[in-house]
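With one protein chain held back, the other chains of the complex are shown just where they sit.
Labels run A, B, C, D and E following the written order; every chain starts at residue 1.
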Amino acid sequence: MQELALILISTVLVNNFVLVKFLGLCPFMGVSRKLETATGMGLATTFVLTLSSVCSYLVNAYLLEPLGLGYLRTIAFILTIAVVVQFTEMVVHKTSPMLYQVLGIFLPLITTNCAVLGVALLNVQEQNGFVESAVYGFGAAVGFSLVLSLFAAIRERIAVADVPVAFRGSAISLVTAGLMSLAFMGFAGLIKV
Amino acid sequence: MGKAPHHLHRFHGGLHLPANKTLSSGSPIRALPIPARLVIPLSQHIGTAADVMVKVGEPVLRGQMIARAQGYVSVPIHASSSGTVVDITDHLIPHPSGLSAPCIIIETDGKDTAVDDTLSADHTQLDPSELRNRIRQAGIVGLGGAGFPSFIKLNPGTNRPIATLLINGAECEPYISCDDRLMRERAADVIGGAAILKHALNATECVIAVEDNKPEAIQALRDAIAQRSVSDFAVVVIPTLYPTGGEKQLIQVVTGREVPSQGLPADVGVICHNPGTAAAVHRVFALGEPLISRIITVTGTGVREPGNVEVRVGTPMADVIAACGGYTDRAQRLLMGGPMMGFAVGNDATPVIKTTNCLLVAGGNELPLPQAPLPCIRCGACVDVCPAKLLPQQLYWYAHAKDFDKVQDYSLFDCIECGCCAYVCPSHLPLVQYYRFAKTEIWNQEREREKADIARQRHEYRLFRLEREKDERAARLQQKQAALKTAKGETTAEDPKKAAIQAALERAKAKKASAGVMPKNTDNLTEAQQQAITNADERRRNRDSSTATRSEDA
Amino acid sequence: MLTAILALGILAALFGLLLGYTAIRFRVEGDPVANQINAILPQTQCGQCGFAGCRPYAEAIAAGEAEINQCPPGGEAGIRALADLLGRDFKPLNEEHGEHKEKMIAVIDEQVCIGCTLCIQACPVDAILGAAKHMHTVIEAECTGCELCVPPCPVDCIDMVPLHQDVSTWKWPSPDEVATARK
Amino acid sequence: MLFPVFSSPHLPAQNNVSRVMGEVLLALLPGILCATWFFGWGVLVNIVIAATTCVAAEAAVLALRGRAVRATLADRSALLTGVLLALCLPPLAPWWIPVIGSLFAIVIAKQLYGGLGYNPFNPAMIGYVVLLISYPRELTLWIPPTGIEAQHLNLNLSQTLALIFTNSLPAETTIDALTMPTPLDATKTAFGLGQTLHEIKASPLFGHFGGVGWEWINLSFLIGGLYLLARRVISWHIPAGLLGGLFLIALVFYGSDTDAFPSPLFHLFSGAAMLGAFFIATDPVSAATTPRGRLLFGAGIGVIAYVIRTWGGYPDGIAFGVLLMNMAAPTIDYYTKPRVFGQSK
Amino acid sequence: MNSRQILVTALFLFLFAAIGTALVAFTFDNTHERIAANEREALLRNLHVLIPPDTHDNDIFNDITKVTNPESLGTTEPATVYRARKQGWPVAAVLTTVAPDGYNGAIKLLVGIKLDGTLAGVRVVSHRETPGLGDFIDAQRSDWILGFTGRSLKDPILKKWGVKRDGGEFDQFTGATITPRAVVKAVKKALLYFEHNSQRLFASESTRTAVPAASSVQPVESAHE
Partner (left out) sequence: MSEPSYSSIARDGLWTNNPGLVQLLGLCPLLAVTATAINGLGLGLATVLTLVASNVTISLIRHLVRPEVRIPVFVLVIASVVTMIELSMNAYFHELYNILGIFIPLIVTNCAIIGRAEAFASKHSPGRACVDGLTMGLGFTFVLVILGGLRELVGQGTLLAQAHLMFGEAARTWTIMVIEDYRGFLLAILPPGAFMGLGLLIALKNIIDARLQRRAQQVMAAQPAPAAA
């Protein structure tokens, strides 16, 4: 139990996927203009990331490992992820138009979020078991959603600031992300492994 | 009187402001002479403007109705003195926009002849609905603030029983002392009016709330109540704190209850009226006089003889100032209302209206022009003073960003525009103006959205109609072609469309002005639209003889 | 090598079955995004965006075939709303499609009109009334100011006039604009 | 007669930014004096360098952007940023340390966002953290405060200047002999080595309830802070949240094992606790602005600071706490809107 | 109709997967030996820095043993010991040990010890010390770590095996005492361990049996630890 808690703290804060590990940056920059959309993206990512983390684990443990096909991991994982995402999108679209409104446009973006593949690969690298993989995926997603939401709220503020012209838009957003990552360095060394 | 001292409550925030009231409150109310010209705007209240009843050149008497109420939220307008209507035209009105609006202009004859009295009555003999009717016919609107037609407030509906009639004698704005003088000198009128209002509302008590910086007024009111020996009237002395006079704040101070956001005082069983309104109601029933004059504080170091004057509605401000000794050399700015809520008037030819409670002529550096603003530093000083418990800095932030959804998330429409936030802001931001900007912009967007919806519907209907017509035409064409096959005619190489137009023009020439053609595009016409067509045809028929100016309203 | 191909191939085939099935089982028609976009467009129906009206433009945006900055009547506020809805960056109005102008309405000079009905055919919202050879007139409240009726008129009797501003439609200026205007 | 037209309210505003900043500078005085007493001239030299750089940098950027230079400098916020940054630095840091920190604070953290009022992060803390991360060595070279006789070396002004500007030490001293860890650093190191609190307390670094010198410095910042509260320059929420949060979490752990965790009092009077609570976390621009939000904001800093002090990689966590909560401030504001008058509870 | 559509989709995906996999598998067949060789070479390069190739003639990559001694080697996991022999005679050993009490956690070390107990050299494999402060222990950043070469438990004497601040012989760095203290301590312990166990270390059977199997080639390797 304590170990799982540590995994959570580690993935959410200490080794935050976005700010420390540099994964999932494109949606981080792309879907953070408004707090509402950022929250929607966070929700969608959390769902897909956890699910695909588990699915990739299964594919790895029951298909690739037994057959000695480790080198096909990337292909197998990305295929799994793409299918999970596509499947989720189609199901949500049909069954819950409401939810689709909130999450729909973000779902296709998630396939190309490298955090998703990153989690799957890191799970293998860290030799995480089934539950650990799920927690790892979930933690990574929560960390992603957390900083995404905070970032979106800050960007909403900066949008109105008197930023020098050359820096308006993505430049100042990147500087802000840099300062956020600076703040996150405070968590460094919190978990000594 | 004789009741246990009222338990008072507090509202959030508020300011202790320099009062500056003694400038005007020292001398008794003076009646101003009748001006040579009265400029009477058709809209002096919240709601639809009144509808003109008189023609240019027509003589009018004092108190004569010259414009009738139009729709429910509207009251009539009366001539403030006798004379002749010399023009009905756009004229500057007191409004922050500085724009002009339709006004009736009367040249007075100095006789001040009154029209026949149809209003006075013993109010105890009338039922509430008749009371309301007379109050409406007398053109009474709130004299304390927005100028809301008072008769509507007296009709809160059966599901909202009114326990308390609250007379708002707070007069919390600096400089203003008209209510103070009124309550001191005409306390009996105020109490009399309050009794009528209370009767109309069937309220159980009447509370008159007065700030503790007006001891004379408090004494006068207490005496008047004692004289009438009514037991369900009470004068409550409240601490001086701006903006206690705000209706919602006053209700909280006196009753401890909060008027719901977007709600009405009646929701908590209270109706709030200004003492001036009460006195005006009293005059309706006692003297049969509609609302044609009011008491105005003329003050500031820019005017020679500050004081309180009773002025006819429609008197140009220049005349009022002149009657108060005129401008001093230091006169710099002219405000209607107090320094916190009032607005700047650019031109003193603007007339005084029913809601003009104060003319403040600021002299020298009394009210300096605003300093250049700095960006908001989010210090939160504004949050501490906002009586509506809003977050003024966030409202500012989003109004500045023109994010109108967000400002509404932050309850923009609960802002009472009291100006406390701007007063304490270290960055000197014109906060209230941002809020006003956002509010009017939102209303405008709503109007546009409605228009766009209509346009979309009409466009879709048109597409549908065209589609249908095309189908019909296709069907007809088929028939025709079938017919053509049998009897072959000669064809021209000309563009058939052009030919059609040519033909149409020729036909038009031929059968000019003849009736009996079936109009096109007449599906779905409303009555008004039908009327518009008829009018257009009418005008056309008159074309040759007509020399009149083209009026815009069809 | 064969195991590899078979293993992954079968995995893919299974996924294919799944997706193929869901695609049919959960098919959805229509595009709600276009509706939302259309709700933002000003419905002037002027065609300056390069499409036959607001709805076609909305559909083009939804399909990713048009930029969001092509509607002059919607102005900056409209573009901002679209950018917000679609999570795209704000872009200034594309000047090729025209400039944002103060809102106008059409007025027909009734002394000159010959009643040819050409303007009726041009008006996208049926805001012009009149019968053939009768005087024509514009319903002020319903005119969107699209100017489409102006060119067809053979006698040039349609004028675009600014909307009359009165106290009830007056807007407080933004202090920012006041400040820049003063500069 | 015609008159100029402006929106209400028309009464002149009573406050201005320049005065607010001035009050804060004034309130810093006791702390500055006390720090100078314990750590020598270096404190003042740091302040002069940092403040000058900050003001110059601000002026340069404003000139570059074609904005009013003089009028903007008059708001004194750049000056304040410089002073606060300097107060976080070790007294004998080489001159380029405050310079780089100030440049970062003003140019990147403040002016890139448009200057006063727009920066989402506390400029001084950005400057400090950038230095801490890039030059950890220079930032950990604290000298022993007056009162620790064993090691104390009294540098006079010219020696101080020589050390700061030319890196030349007085004869027969080494930099190692001159420096010594701060109480927080020492505690952390000692716990890392498995010592108990009792053993640690025996060190000459420790005074009555905090570290020698540090306890008095914190006390004088507390006095300045109370002055700000009394003058209503700051509201009580952030300091209360910060100190309360720090105190409570320290109390919980201290209560669980008095020998493995320092007492709450030690935490309140060590490191940047008081400076942070009253002067840094209260930076209005980058903090939360709703009353409840401010309480939360402060408490967050307190808790993060404790966590970093106790388990993290840095001796003190106030700066990171401030930045991390700055990051969360817009979100906190969003979720802590107060109940508007008349809205249902 | 519908089910045919589904089947077509499945077949389509199958085809693509098959072609893609075939190409990848083909590449793999052609590269995996070289990759394994690369990995082995990388490790060897590190070992050869401590024990130059000419000092031994065995295959140190494969001549290893695993020992577990948390007290001396700083980790509860089995630690690998690489053994160098010349003509069958022990020459030196490389211990993979851990300094657990670095400023930011464990520091992984390779400690090469000659048979006579002198240090062939020490290298840091991975650490998380503060960049710019604690990272001078990395040979790429400073020569500090080279200072161990040639030292032994007699040079300096056991009591002096510490940093200067603690009365020892080894330099610390201003503002960072903890890191060197941890490293020095770990090296000292490794030396002590070797002194007592060298016989046994060289006696045991090698645990590595064959070249790594294809499946253990990790496509993912963390770049910075």
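Brief remarks follow.
We take it that contacts are C-beta pairs under 8 Å (C-beta built on N, C-alpha and C of every residue); 3 or more make two chains touch, one makes a residue touch a chain.
It should be emphasised that the depicted structure is a prediction, and the values quoted were computed from it without experimental measurement.
For the chain missing from the display, the contacting residue among A:Val12, A:Ala44, A:Leu64 or A:Val83 is A:Val83, taking the whole complex into account. Residue D:Val130 is the one among D:Met21, D:Leu62, D:Val130 or D:Val212 that touches the chain missing from this view.
Where chain D meets the missing chain, the touching residues are 108, 130, 133-135. By the touch definition given at the top, chain E reaches the unshown chain through residues 8-9, 12-13, 16-17, 19-21, 23-24, 27-28, 31-32, 34-35, 38-39, 41-42, 131-132, 217, 219-224.
Touching residues on chain C toward the chain that is not drawn are 12, 15-16, 19-20, 22-23.
Methods note: only the chains that are shown with their structure count from here on.
When the partners of chain D are compared with those of chain E, the chains appearing in both lists are A. With centres computed as the average of Cα coordinates, no chain lies farther from chain E than B. When the C-beta contacts at A-B and at A-E are tallied, the pair with the greater total is A-E.
Centre-to-centre, using mean CA coordinates, chain B is 53 Å away from chain D.
Measuring from the averaged C-alpha position of chain C to that of chain E gives a distance of 66 Å. Between chain B and chain C, the centres computed from C-alpha atoms are 35 Å apart.
Within chain C, the positions touching two or more other chains are listed as 4, 7-8, 11-12, 15, 19, 23, 172, 175. Counting partners per residue, chain A has 69, 72, 75, 79, 157, 162, 188-189 as the residues that reach two or more other chains.
Touching chain pairs in this entry, ordered by label, are A-B, A-C, A-D, A-E, B-C, B-D, C-E, D-E. The part of chain D that touches chain A in the complex is made up of residues 65, 108-109, 111-115, 118, 120-121, 126, 129-130, 133, 304, 307-308, 311-314, 317, 319-321, 323-324, 326-328, 330-331, 334. Residue ranges on chain C touching chain A, taken from their complex, read 3-4, 7-8, 11-12, 15, 18-19, 22-23, 25-28, 32-33, 84, 87, 89. Within the complex formed with chain B, the residues of chain C that make contact are 38, 41-45, 53-55, 77, 80, 110-111, 114-118, 120, 124-137, 139-142, 144, 154, 164-167, 169-176, 178-179.
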